[in-house]
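A protein chain is absent from this complex, but the other protein chains hold their places.
So, chain A:
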Amino acid sequence: MHSHAETIPPDAAPPRLELRGITKRFPGCLANDHVDLILKPGEIHALLGENGAGKSTLVKMIYGVLHADSGVMLWQGKETTVPNPAGARKLGIGMVFQHFSLFDTLTVTENIALGLDEAGPMEALAERIRTVSERYGLALDPARHVFHLSVGERQRVEIVRCLLQDPKLLIMDEPTSVLTPQEAAKLFETLRRLAAEGCTILYISHKLEEIRALCSRATVLRAGKVVGACDPRQETARGLAEMMMGAELAIPERPPQAQAGAPRLSVRHLSTTSANPFATNLKDVSFEVRAGEILGIAGVAGNGQAELMAALSGETLIADATSVVIEGTAAGQLGPRARRALGLAFVPEERLGRGAVPELSLSENALLSGYAREPLVRGGMVHFARARAYAETIIKGFNVVAHGHRAEARSLSGGNLQKFIIGREILQRPKLLVVGQPTWGVDAGAAAAIHKALIGLARSGAAVLVISQDLDELFVLSDRISVLFHGRLSDSRPTHETSVERIGLLMGGLFGTPPDEDGEIVRAV
């Protein structure tokens, strides 16, 4: 339409932000290749792409964390460079990070002060926080320490921090991946209100339904290049996914369950007490997972998921051995290796650090849990040829994109590493598989592959327990769903007899109590 700011007709406002030919190269990969992007004032614009498509790199350059190798950035029609995040904030660019940039042991006010260039005295700032949070319906107590806050509340801290600077452009990186549906709906209200006030919002998410509901324009990135633009309201979620992947999306189907078999895992009256002040103690948790079925446990992070995972894997031992029974054996006092010997396989939420050792190669990582059930160790010595072969089998069988079995685990994208870890566990033919957040931060293609593998495992006769915050995922996978809230587990319901709304309310703590007349959610804190 125009190539220079001067040629804009006086009645058309210049775009809030325009990128022309932005290119960024990292050693061994071209993260952004001549990316063009135009963001108009007051629009909610989606940035779509699979993992590794270059979305994060692009927004980091807009926010001044990274610097482009070449290309031009125009802010309100004027050519600009953003030397650092402080420079971005000065222009009026705010960013809410995917992994919150918060400090657990500091208070809300202190956290917000750190993100402001002129914070002023703490008391005055606390007052401003109260005003802004009330105005946008983002309830926050400035004096609380961040580690006390729920994930949703933490995100509010980040948003309020941005709002205090009157942003003209707000970048949101995967904001709803950790929220309940109701919290997400509330966030959308806030965002729509901001957009109506003229703030531009650049929205990154894997949740395509959300993007269809919220955004009026979308730019699609694939392998660092802009491959398309569209109005997401006119597209289907499947169409958007295929635009991102450049291929057809195979959505897994869950064949009806034959007959649930014998219980493989029984948890009875499981309670924990932790010395860690940040932990949520489990309170009288009971459930069963039977052969051939998938049980989903929903809940917002920090409601006891980490503690439940640790209690099941054997990372923390339970005083009453009979409260965790695996394959008929009281396992509460058994460590992780003994539980694996009983037939338990385990995929933790934390991929790097718990699921895999970042600095080790894939074949070494395959060995770490594989040796328990595969013949990879002989007389105390590692059989490297077999470990390599095992790693290669996983890589082939689960379509892991990696530079062979020698690749370090940390060099893989989140989705590929997750496929590798899940493959490593599934190939050991477990009788019981416990998975935490199987597709957290994983793109649509890899997520579909992981879901298919989990359903396949269950239908071949294993019991599968999925602990996830992603309700869409749980509804795809689970035969039954329970909800974890403040360390308590609700009774399970068959998936076809319940709804996302119903589970969402349970996730907000409404066990057995219906919402009040306005549909308002009362959080029990």
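In this text, contacts are C-beta pairs under 8 Å (C-beta built on N, C-alpha and C of every residue); 3 or more make two chains touch, one makes a residue touch a chain; residues count from 1.
By definition in this document, contacts and distances are computed from a predicted model.
S.K.: As a check of understanding, state which of "Multiple resistance and pH homeostasis protein B", "Simple sugar transport system permease protein", "Aspartate carbamoyltransferase" or "protein-N(pi)-phosphohistidine--D-fructose phosphotransferase" is the UniProt name of the chain not shown.
M.R.: Going by UniProt, the chain not displayed is called "Simple sugar transport system permease protein".
S.K.: Per the definition of touch given earlier, which of A:V65, A:L91 or A:A185 contacts the omitted chain?
M.R.: A:V65
S.K.: Looking at the full complex, which residue from A:M73, A:L102 or A:V400 touches the chain that isn't shown here?
M.R.: A:L102
S.K.: Using the touch definition up top, pick the residue from A:L30, A:A119, A:A223 or A:A330 that touches the left-out chain.
M.R.: Residue touching the chain left out of view: A:A119.
S.K.: So one chain is hidden, and I want to know which residue out of A:P15, A:P85 or A:G415 touches that hidden chain in the complete assembly.
M.R.: A:P85
S.K.: Which residues does chain A use to touch the chain missing from this display?
M.R.: These residues of chain A touch the chain that is not shown: 64-65, 84-86, 89, 97, 100-106, 110, 113-115, 119, 275-278.
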